[in-house]
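To start, I am sharing the structure in question, which I have written as C-alpha cells.
Removed: one protein chain of the complex. Kept in place: all other protein chains.
Chain nomenclature is as follows: A and B, assigned in order of appearance, with residue numbering initiated at 1 for each chain independently.
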Amino acid sequence: MALLEVDDLRTYFPTREGEVHAVDGVSFKLEERKTLGIVGESGCGKSVTALSIMGLIQTPGRVVSGSVHFDGKELTNLKRREIEDIRGLEIGMIFQDPMTSLNPTLTIGTQITETLRRHLDLSRKEARKRAVDLLEEVHIPNASRRLDDYPHRYSGGMRQRVMIAMAISCNPKLLIADEPTTALDVTVQAGVLDLLEELRQEHAMAMIIITHNMGVVAETADDIAVMYAGQIVEQATALDLFDRPEHPYTEALLGALPKLDEPDARNARLASIPGRPPDLLSPPEACRFAPRCKYAGTDDCATVPPELREIRSGHWVRSAHPASERAREPVAVS
Amino acid sequence: MSEQAGVTSEPEAAQPEPSAADEPLLVVKNLKKYFPVKSGILIEHTVDYVKAVDDVSFEVGAGETLGLVGESGSGKSTTGYCVLQLLKPTSGSVRFRGQELTGLKHEKLREVRRELQIVFQDPYASLNPRMTVGDIIAEPLVVNHLGTRKTRRKTAEQLLDVVGFSPDFVNRYPHEFSGGQRQRIGIARALALNPRLIVCDEPVSALDVSIQAQILNLLKDLQHEFQLSYLFIAHDLAVVRGMSDRIAVMNLGKIVEQGPADSVYGSPEVEYTQALLAAVPVADPRKMRIRREERRKHKHVLAEPV
Partner (left out) sequence: MAIDERLAAERAGKQRQASFELALEATAGDGGARGAGAALQRASLWRDALQRFRANRAAVIAAIAFLVLLAFVIFVPWLSHEDPYAVDFSQAYQNPSWAHPFGTDEFGRDLFVRVALGGRVSIAIGFAATFAIMGVGITYGSISGFIGGKLDNGMMRFLDALYGLPYLPFAILTLAIFGTVNFWTMVVALTIASWFTTARVMRGQIITLKENDYVRAAHAVGARWYRVLFRHLLPNTLGVIIIFVFLELPGVVLGEAFLSFIGLGINPPKASWGTLAQDGYGAYQTHPYLIVIPSLMIAWLILSAFFVADGLRDALDPRAREF
C-alpha cells in the first residue's frame, strides 16, 4: 500500500455563476521516500489538489468526491480536529509566498515552538532547543540568536527555509511544497531545492513538489504528473517524461521553455500554445486540450473526453493522440 | 497615411552631434545611482548610501539586444529606470543617439523620451484600470500633441493589430484581459511613439511559461519589423539567453561580466556568473546530479543577504 493514494479526487467551488470544477478527477499514488512533481500552469488545479489533501479547502469550496488515503487512514471524512492532528505531525506543507506565510508580529522562535508544542507535547525549554536544531538543519547561521528575530529581519530565501523548518519540525512522513521556489531568485531557489532534497533523505520523507517550472521538477522529482484544466493529462517517471513525452500539452510545455544550452537561441522561436485554458465553470464534454492542440482533428477529440490510459509501463496519458501513436503529420487547427 | 500621428512629418528631433554619427545607439558610462539612507527624528540627515547602481557601463547598438541579467537587488531595474531618466542618476553619463540625457529637462527630455520607451514587469499594475485600452495606447500621442483624435484612434487600432488583437478591442478595459494579454497592450503602448530602443523590465517574469513564449516571440518579431533595440532586463538566464546578442551580468550594483551571449554562457569567466548558470533549473533529469555538484562548488560566492 503506497503512503499516499489519491483516487478520483474532485474539488468544486460554487460561485455566483455556477460551480468551478477546480480539481476534476485526479488520482495518483506516492510511495514512501519518493518525490512526486505536479506540474502545470496557473489555474490547472495543482494547488487546490494539495489543499484538498490537507483538508484546507475553505467553504464554500469543498471536496465533492474521491478519496485520499494516507498511511492507511482515509482523510476525506475526518473531523476538523482529527485532520488538524495530522497536519503538521504527519503531513507538512510549505506555501508559495514566504513573505506572507509568516506572522509578522511573532518571533520566528514563537512560531516554530508553537507547532512543536501543539503536536509533540514538549516543555518550553525542550521546544526551544529543538527549534534551534531545526534552524541549524536548514542552514540558518547563528540559529539561537536568530530565533528571537522577527520575520522582517529575514530575507526571502531564509524565510522559506524557516517555513521548511516548521514543516519538518515534527518529522512528517510527507512534505508538500506548493511552488516553494516561485517567489525566489534563481540562486536562492537552487539552495532551497538542494535543501529539500537533503532533508528528504535525512528524514526519509516522501515529497510532493508543485510548480509550473519544468526545470524545477526535472531536478527534484522521481515521478511527474502534468495537470491541465483540473485533470492529470500525463504521468510518468521523470526520466521517461522528459525523454519521451506523450501528451501534446507536455510537448508544448517543453517546447515553450527557453533553454540554457540551446544552439542559436537568439534566432529560435519558442513553441507557444495558442488559446487559453478552458472555462472550468462548465468543462466541455470533450478533450479539454483539444481547442489548443495541434493534432486534434475532426475525430473524437471534440466529443469524447479521453481517459487516462497506460501507454507503456508506468507511463499514463490522457490523449487520443499521444506522441508514440502519431502516424501522421500534425494537422493545422481548422 | 500622412496625417498619421505626425510622426512622418516631424523634422529630425534631437540633432545628434556630427562626431556621434557612428556612436552606438545607447552609451552608458560610469552610471551611479545611490539612495541616501536617512536617520534622525526631527531633522533627518544622511547616514549611509544604498549603492543600487555602482559604476555601470555598457552600450547597445541599433537593432541589437543587450540582456541585463542579475538577481533581485542587483540594480538591474534601477539601471533601466536611470537610462530612461525616470530616476535621476547620481552621476555618470547616458548618451542616446549622441545626445547626453542626464541633465536634460522638460521639453528637451520629453522630445528624446519619444524614442526611448519601456515595458513594465507587472501586467496588473502597468495599465490604468480606469482607462480604455485605446486610451492607454494612444496616451503617448496625446501627451506629445501628436495627431488628431481620429488619427490617434487609428494608430491605436493598428497597434492592437500589430500585437495580435482585433482592432475593436480598443474600447475594452484592462480588467477584461489576462496577464499575457495585458503585457501585449503594454508593448503596443511602448510602440506608439515609434521608439528606437525599448527597455524591457522583466516583461515575462509574471507570466506562465506558454504565455511567456508568446510574448518573447512577439518581441522578437517586432524587433525585426521595426528595427528596435532592446535593453532586456531579467533574472531568468534562459529567457535572457534567447533574446540577447550581448549580455551583462550584474551583482550588487556592478557589472561583473559582459560580452557576447554565446561566450558569456559558453565560457563564463567570473565565478558569480558560473554560480548563476549552475543555479538555473534545467529540464533534463540526467544533468541533475552534475548540476548539484556544480552548485556545491560555487556555494561560497552566493552569500545570502541578511
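Details
As a working rule, a contact is a pair of C-beta atoms (placed from the backbone, for glycine too) under 8 Å apart; a residue touches a chain by one contact, two chains touch by 3 or more.
These figures come from a predicted structure and were not determined experimentally.
Per the touch definition above, the residue from B:76, B:95, B:114 or B:235 contacting the chain not shown is B:114.
The residue touching the chain not shown here, chosen from A:47, A:169 or A:187, is A:47. Although one chain is not drawn, the whole complex shows that of A:169, A:250 or A:272 it is A:272 that touches it. On the side of subunit B, touch with the chain left out of the figure occurs at residues 1, 4-5, 7-8, 81, 84, 86, 109-110, 113-114, 117-118, 120-122, 125-131, 136, 139-140, 143-144, 155, 158-159, 161-166, 169, 173, 175-176, 178, 181, 184, 186, 189, 191-194, 214, 217-218, 221, 225-227.
Keep this in mind: only the chains that are shown with their structure count from here on.
Mean C-alpha positions place subunit A and subunit B at a centre distance of 32 Å. Those residues of subunit B that touch subunit A in the shared complex are 71-72, 178, 208-214, 216-217, 220, 235-239, 241-245, 261, 265, 275-286, 288, 291-292, 295, 302, 304-306. Across the interface of their complex, subunit B is touched by residues 41-42, 153, 155, 157-158, 185-191, 193-194, 197, 212-216, 218-220, 238-239, 242, 252-262, 265-266, 268-273, 276 of subunit A.
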